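Pasting in a structure now, in structure tokens, and then I'll have a few things to ask.
Just one protein chain is left out here, and the rest sit where they should.
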Amino acid sequence: MEKLLEIKNLKVQYNTDEAVVYALNDFSLDLNKGEILGVVGETGAGKTTMALSIMKLLPEHVAEVTGGNITYNGQDVFKMSKKELRALRGAEISMIFQDPMTSLNPVMTVGDQINEVLKIHHPDMSKQTRAEKVAEILTLVGIPPERGAQFPHQFSGGMKQRVVIAMALVAEPNLLLADEPTTALDVTIQAQILMLMKELQKKFGTSMILITHDLGIVAEFCENVAVVYGGEVIERGSVEQVFARTKNHPYTDSLFKCIPDLTTDATRLTPIPGFVLDSRTAPVGCPFAERCQKATERCVQVKPSIHYVEDGHYIKCHLYENEVGK
Amino acid sequence: MLKYTIKRVLMLIPTIIGITLFIYLIMSLVPGDPAELLSPPEATAAEVQALRVEMGLDKPILVQYLNYMWDILHGDFGVSWFTQQPVADEILHRMPYTLTLGVYSTIIASLISIPLGTLTAVKHNTWIDYVLTFLCLVFAAMPNFWLGIILQINLSLNTGWLPAYGMGTPAHYVLPVIAVCASSVANNIRSTRTWVLDVIRSDYVRTARAKGASEFVVIMKHALRNALLPIITGFGSSFAGVLGGSVVIETVFAIPGISTYLTSAVKTRDMPIIMGSILVISVFVGVVNLLVDLMYSVIDPRVKYE
Partner (left out) sequence: MKAKSAVGKEGANFKISRKGRYKLIWMRYKRNKLAMLGLIVLAAMLLAILTAPLYLDYNRAITQNISAAFTGPGQDGYLFGTDQFGRDLLARVIYGGRISLGAGLATVAISFVGGVILGGVSGYFGGKIDNIIMRICDMLMAIPGTMLAMAIVAALGAGLDKLLISLAIVTIPGNARTVRAAIMNLRNAEFIEAARCYGTRNARIIFVHLLPNILGPLIVTTFMSLGTIILCIASMGYLGIGVQAPTPEWGSIISENQSNIRYFPYLGTIPGLFIMISVLSLSFIGDGLRDALDPKMKN
């Protein structure tokens, strides 16, 4: 398998007036060509920061990359010139944002907004071809092409997200980052949008990172899954491996316990004790140690390293020190 | 659109009625009336009463007011109590100076403050931003007549570069326009900065960046276009501010505009002049605000007037 994206020991912090927030701590993740990876984690775990880092879209002045690097197709993203970055954004990697209500420009027609991507990346394309391409992609996402002349406020939330998807795919990128693309939508619309994304992913052969906090969506949609906690990937494996629930990180395990299971008689969900990590201090040991019921003194003191429990399934936890996977 | 325009024009009428009625009522609260004021000291009570009848001041205040408005509708703004000159003629004669000053100042203020305001937003938290923001605060804190006097002494009286007083050539407008503009430029740069910053942080600007758009396109096409709506609202209200500012500046530079007319009338309490000037000024402010409103629909597709 060829690696498309490689994030290595990425450290990102936000310097605000009040405090320094450590968003990503030693975040490492690989993505193969054609792979659909689900990234799961709680709010504030660093998922969006990761996505923005890949495109180097972190808010300037506030966010600071203090270590690590991101390699896309063998190129270091952080070392790219402004021009190279612009060529990367939209054409190679594109992003679907969380809130379709606010991510479209209210004063441009949706057609123009989709067209703009082509204008930027294919300046030599004729006007005619561009218009055809826009109409084509609109049809693909299930919007009548003539609605391209309308403005975002004339669309419903689900339709807006379809526009955002069309915009993300029109230049046929190799990597699609979807940051909780359905969180802001009604449940009935969620399924439609996910189906659409899966269909289009297959059609274009795009690699994809789907960021979500919903394990159900991962199970249905992704091949592989990475679990993020406290700004690091603590478990990574195929959906089958992770969802088998034989060997999991204690955090992943407790995530599963939060989902109602209809096959057992349990009447209560088990909440995870404690609070989401206060990311204003970078943890010395395991970020989950404070809330982990299996934690020992060692977990607090020493950061666990990666332990493979199966082929392609690793867990960052001292419990699996003696496992011999690859 | 046309319907909305007509509706807005009609809405000006109650405002004008309200404002004139308001001043009329305040006047009636104050003891003493113009008939006493205008009669020679040796005049008898009967003579004063005769003058009062002649001026229509013996009637109830509301009747006086209705008579006044009726005359206004016929283009008659009455005559000055002291000079007996028709107010309408004088206003017509003076209006161009005040309006030219106001329009020039507003246009120049916009031309300077939109680019500089955008610059401070794009470069926010850098030295350019700090220096410009500080300068804006200083200029906004300066009394405009003081700035006018400083300009007059240094650029005109001491150096002879520009005319110091009066109107006539375009050069006469330079110093008054600077003096009137300064504070609105300062305020508008600051408000433009706020609005552009607000938009720059929005999700759709991030979307534009994610598309691979260059920083120039991101700012000009996506950010500024959206920020323009609140910015223009601000400029609409700054036209009123500019007219207000011209009150003092016309005196500093001895410009024969409406403001100097109003100022001297206020000192002598020459009511027909005060009423007429205020009325005309509020009509102009109303018209400018209407134009601003109509511009919205051009800039923002979400705004529809039906």
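Lettered A and B in written order, each chain numbered from 1.
Going forward, a residue touches a chain if its C-beta (ideal position, glycine included) is under 8 Å from a C-beta of that chain, and two chains touch if they have at least 3 such contacts.
Keep in mind that what you see is a predicted model, and the values were worked out from it rather than measured.
Chemist: Could you tell which one of B:163, B:244 or B:301 touches the chain left off the display?
Modeler: Checking each option in B:163, B:244 or B:301, the one touching the absent chain turns out to be B:244.
Chemist: Where the complex has a chain not shown, which of B:23, B:48 or B:99 is the residue touching it?
Modeler: B:23
Chemist: Which listed residue, A:84, A:186, A:199 or A:278, touches the chain dropped from view?
Modeler: A:278
Chemist: Using the document's contact rule, name the residues of subunit B that touch the chain not shown here.
Modeler: So the residues of subunit B touching the unseen chain are 14-15, 18-19, 22-23, 26-27, 29-30, 124-125, 137-138, 140-146, 149-150, 153, 157-158, 193-194, 197, 240-241, 243-245, 247-248, 251, 259, 262-263, 265-267, 269, 271, 274, 277-278, 281-282, 285-286, 289.
Going forward, only the chains that are shown with their structure count from here on.
Chemist: Which positions of subunit B touch subunit A when the two form their complex?
Modeler: It comes out as residues 124-125, 201-204, 206-215, 217, 222, 225-226, 299-302.
Chemist: Tell me, which parts of subunit A touch subunit B in their complex?
Modeler: 55, 57, 59, 61, 82, 85-91, 94-95, 97, 99, 102-109, 116-117, 120-121, 151, 153, 164, 167
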